[in-house]
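All protein chains but one are shown at their positions in the complex.
As written, the chain order gives the labels A and B, with residue 1 at the start of each chain.
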Amino acid sequence: MARIRFEGVGKRYPNGFVALEGLDLDIRDREFLVLLGPSGCGKSTTLNMIAGLEEVSEGSLFFDDALMNPVPPHRRDVAMVFQSYALYPHKSVYENIAFGLRMRNHPASEIDRRVRDAARKLEIEPLLERRPNQLSGGQRQRVALGRAMVRQPAVFLMDEPLSNLDAALRISMRAEIKQLHHTMATTFVYVTHDQAEALTLADRIVVMKDGVVQQTGTPDEIYEQPRNTFVASFLGNPPINYLDGTLEVEGREVSFRRGGLRLALPPHVAQRVASQSGRAVTLGLRAEDVDEHGTPRVDETVHGRVTSVLPVGSDQFLGVEVEGRPQFFRVGKEMRHREGDNVALVVNVNRLHLFDRESGRSLVW
Amino acid sequence: MTPRGARIGRSLLLLAASLLFLGYVLAPVAWLVSSSFQSESEITSKPPHWIPHQPTLKNFEAIFGAGERDVTYETRRKADPSSGGFIPSTAKNLLPSMWNSFIVAISVVVLNLLVSVPAAYAMAKIRFIGRQTSIYAMLVTRVIPDIALVVPFFLFIRKLGLLDHVGSLIVTYLAITVPFSVFILVSYFESLPDELDKAARVDGCSRLQALLRVFLPLALPSLVAMILFAFLTSWNEFLLALMFTQTPASQTMPIVVASFTSDFTISFSFINAAGVLAVVPPVILAIVFERYIVSGLTAGAVKG
Partner (left out) sequence: MGGAWRQHVSDYDQKSAMLFLAPMLAVLSVVAVFPVVYSFWISLFDLRLTRPRSVPFVWFDNYAHVFADPLFWTSVARTATFTVMAVSAIMVIATLMALLLNEEFRGRRILSAVLLVPWAIPYVADGLMWKWIYDSGYGALNGLLYQLDFIDKYMVWLGDTRKTLPLIANAFVWKEVPLATILLLVTMKSIPADLYGAAKVDGANVWQRFLHVTLPALRPGFMLVMIYETMMAIRHFDLFFILTEGGPANASHVLAWDVYVETFRKLSFGTGAALAYLIALITFLLAFSIIRTMGKKL
C-alpha cells in the first residue's frame, strides 16, 4: 500500500560526516527491497529515514506522493523489526505485540483478535504471558515480527533482524520472512550485510558503499551484471577473483593478457572494447565459472599451482596461484588435488567480467 | 597453610573486620538511642551506663506532650524530677517542625520529578541542538556551594516578603536538588537501549508517551534513588533553613533540634530523645530503599 520515493536525499552530521549522499530510489508498492552493503555504507540510515527516526538533511522523501520529511515516526504507518529486537522488558509478550495497536487506539476486541492471530501464525501462542527475558533468541525474534505484523502497516522495515541468530535458524527464518511477505502483500524494506540473504529474499537489491548507491537491480542483474568491482566482489561466495592485466586487440579478436595468460574475450565484450588495445583492465572471474572437464583451448584455460585444498562437503575450494596472484575456485570432488600440484582449469569465457583498472567500473554492463 | 586453614583464616578476618565495621557505624547511634531512654539522673552517672538500668519513656513523653503543658520557668523546675525538669519551652515546636520538614520534603520530591524526569530523558535520548551545552550546564551547577546562595536568596526572599514561609524553602531546595537529580537520571537513562526508544516511537508513541510508557517503568531504580536523595537533602538541610525561617510557623526539624543543643540548661536525656526522633524517619527510608541506591546510581544493563 505504499510506494516510497527518495529524491536527492542526503544525510550529514554537524561534525561534517556524510552518511548518505544523492540517494534517488523508487521503491515499488509491495516489493521486497534489500539494502545491502558493509557497515557504515548508509543502509541503516536510509531505513531509519523511512521510519522517521533520522532526519533527512537534504532532498525529499515521499510515501505515495505525500512529502514525509516533517512527519515524526509516530505519525507514519510504518512498522520495524530491530536487530536487537527491542522488546519492552517490562511487558508480557502479549502486551509487546499489542502495544502499537493500543497506541493507535484500536478497540480492545480488535487488538485481542489480531494479537492472537499473529501469535498463532508465528507459533508463539504458549508464550503470550511470558516476559522477554524468559525467551530464547529465536522466540524473541518472532515476537518482534509479531509486533510489526499486527500493525498491518503500509511499510514493513527490517534492520538486520537475523544477524543475532545461529546459522540453522537464520536459514529457516529467511523462508518464513519470504512467506510473510507473500501473505502480507505489503512493501518490505530489509537491511543486511549478508549477501546470501539478499540474494535469497530480494525482489530488488540496492548495493551501497560509503553513503552512495553502487547499483540497483534484481538479484540476478546484480550478480550477473555487476557495474563495478565493489558490487562484483560483494556478492558471491567465495568472492570473485580478480586479475589485473591489459587488453590485446588483434583484428577483431580481443583478449586479456597477463604474463603468460591469455584469455579470448567473447564477442559481446569484444565489441565494446574493440579499439582499446593496451588498456589497463581488471578481469573478474567467479569461483564457480571454471571447470576441470571440457576441451581445453589454449585461450580459454588458466594454469596455476595449487596452494590450498579445502573440501566443503559437496565440492572443494582450490586455492590456486595464477600468474603470481592467489585465486579461489570451486571445483567438483572427483579429482584429488594436493598442494604444489599444477592444475589447468577451463574458463567459461562467456561469464567473464571486465573492469577498468583505475575506476573499477565495468566495461561491459 | 592448608586450604581449610586458609578458609578459616579468611572467615576470621572477615568476622573481625565486620565487627569493627559495625562498631564504627552503629556504636555512636546506639549510644544516642540508649541515652534517650535514660532519666536525667541516670544519664549523668560516671562512668556512663551503656545500657539503661532503669529505662524510661519520660523523655519522649515530654516531646509528645509538650504542647499541652504550659511551660514557664516555675513549671519547668517542678514538673518532672526524674528528667531534671529542664525541658525547653521550644519543645512543643518539635513535632510541628517535623511536619514542616515533611511538607517541604514531599513538595521538593514531587517538583523534582516534574522538572528532572523530562529533562533527563531529553538529554539522554534526543540528539537535539544544544544538548552538549545543557549537559555541561547541569554539571556546572552541581558545583555551586550553598553558601553562595545565602546572600542573594535571603535578600530576594526578604524583598518578596516570603521570609518566614515554607514555600521559600521549597523553591530553594528545588534549586539545589535538581542538578543532582538530573545527573542520576541521565546516567541511568543513557544506559537503557536506544532501540527501545525507537521501537516505541515507531509503535506510535510521541516523545512524551515514549517517556511515560516505556522509559519510566524501566528507570525505577534511578527514580527511587533520586527520590531518596531529594527527600533526604530537604529533610536534613540546615544552613538555608536557618537563614530563611524565623518562627515555628516555618521552621523545619533541624532548626528546632539545633535550638535545643545551643541551650545549655536543657536536660541531656531530652536532647537525645529529640535526636532519636529526628533520626528515625531518614534512617527507615534509607534502610528500606537501600537496594535502589546502589543500582540506581550505577547504570544498570537492561536487555530487551
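Quick note on the criterion: contacts are C-beta pairs under 8 Å (C-beta built on N, C-alpha and C of every residue); 3 or more make two chains touch, one makes a residue touch a chain.
Fair warning: this is a prediction, and the values are worked out from it, not measured in the lab.
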Residue of B:Ala62, B:Met138, B:Ala200 or B:Met226 in touch with the missing chain, whole complex considered: B:Met138
Residue among B:Ile8, B:Ile51 or B:Ile126 that touches the chain left out of view: B:Ile126
Chain B residues that touch the omitted chain in the full complex: 11, 14, 17-18, 21-22, 24-26, 28-29, 31-32, 35, 43-48, 114-116, 118-119, 121-123, 126-129, 131, 134-141, 143-156, 171, 174-176, 178-179, 182, 186, 190, 206-208, 211, 232, 235-239, 242-243, 253-254, 257-258, 260-262, 268, 271-272, 274-275, 278-279, 282-283, 285-287, 290, 293-294, 297-298
Where the unshown chain meets chain A, residue by residue: 10-14, 52, 55-58, 70, 72
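Note that in this section only the chains that are shown with their structure count from here on.
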Inter-centroid spacing, chain B versus chain A (mean Cα positions, whole Å): 59
Chain A-touching residues of chain B, taken from the complex the two chains share: 193, 195-196, 198-206, 209, 214, 217-218, 302-304
Complex interface listing, chain A residues touching chain B: 48, 51-53, 72-74, 76, 78-80, 82-90, 99-100, 103-104, 132-133, 147, 151
